[in-house]
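Let's turn to chain A:
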Amino acid sequence: MITLNHYLILSALLFAIGTAGVFLRRNLITMLLSIEIMLNAVNLTFVAVGRYLGTVDGQIITFFVMTVAAAEAAVGLALVIALFRHRETLSPDAFTALKW
Partner candidate 1 sequence: MLSIIVFLPLVGAVLVLLAGGRGDRPDREPLVRNLALAVSLATFAATLWLWARFDPSSGDYQFVEQHAWIPAFGIQYFIGVDGISLFLIVLTGFLTPLALLSSWESVHKSVRNFSFFMLALETAMLGVFVSIDLFLFYVFWDAMLIPMYFLIGVWGYDRRVYAAVKFILYTMAGSVLMLIAIIGLAWSYAATTGAPSFSLIDLYNVELTRQTERWMFLAFAVAFAIKVPLFPFHTWLPDAHVEAPTAGSVILAGVLLKMGTYGFLRFAFPLFPAAALEFAPWLGLLAVIGIIYGALVAMVQPDMKKLVAYSSVSHLGFVVLGLAATNMQGIQGSVYQMLNHGVSTGGLFMIVGMLSDRRHTRLISEYGGLKAVMPRLVAAFLIITLASIALPMTNGFIGEFLILLGAFKWHSTMAAFAATGVILSAVYMLWMFQRVNYGPVTNEKNSRLPDLTPREWAQMVPIVAMCIFMGVFPKVFTDPMEASITKVIDRVHSREAAVVEKTAPGFRLPASGSPNLASADTARPGASPGPQAPSELRTPSPEPRAADND
Partner candidate 2 sequence: MDFSALAFYVFAALAILASLGVVGQRNPMYSVMLLITSFGALAGLYVLLDAPFTAVTQIIIYAGAIMVLFLFVVMLLNVPREEPAPALFATLAPHGLKIGAVLSLILGGEMVWALKRLPRGWFDQDAAAQSVSSVALIGKSLFTQHAFAFEATSILILVAMVGAVVIARRGQPS
């Protein structure tokens, strides 16, 4: 039988995979994608917990998270475009003018 814990662990794994995206990929867009993975992992937790507790709040929060994700994506992608205009590259390692 599938329990809440299954879902929670699954979401934790997805969250961890999301974090790994930052290190594994040298591409700004993929980094943004990893954030989406993390947010979705959290969403899964919300829905599962809501289901377990018998409240719709979990799903409602999920909607808010989607809105936030959309907003973040918009701004994030705009920033990616702006960066690309300056350097013609999407490699995060190219943007190290500010340091120390």
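Following the convention adopted for this analysis, a residue touches a chain if its C-beta (ideal position, glycine included) is under 8 Å from a C-beta of that chain, and two chains touch if they have at least 3 such contacts; residues count from 1.
On the choice of candidates, all candidates are chains of the complex that A comes from, given by their letters.
Being a predicted model, the structure only gives us computed values, none of them experimental.
Among the candidates 1 or 2, the one in contact with chain A in this complex is 2.
For chain A in complex with candidate 2, the touching residues are 1-10, 12-27, 29-30, 32-34, 36-37, 40, 43-44, 47-48, 50-60, 62-64, 66-75, 77-82, 84-85, 89-91, 93-94, 96.
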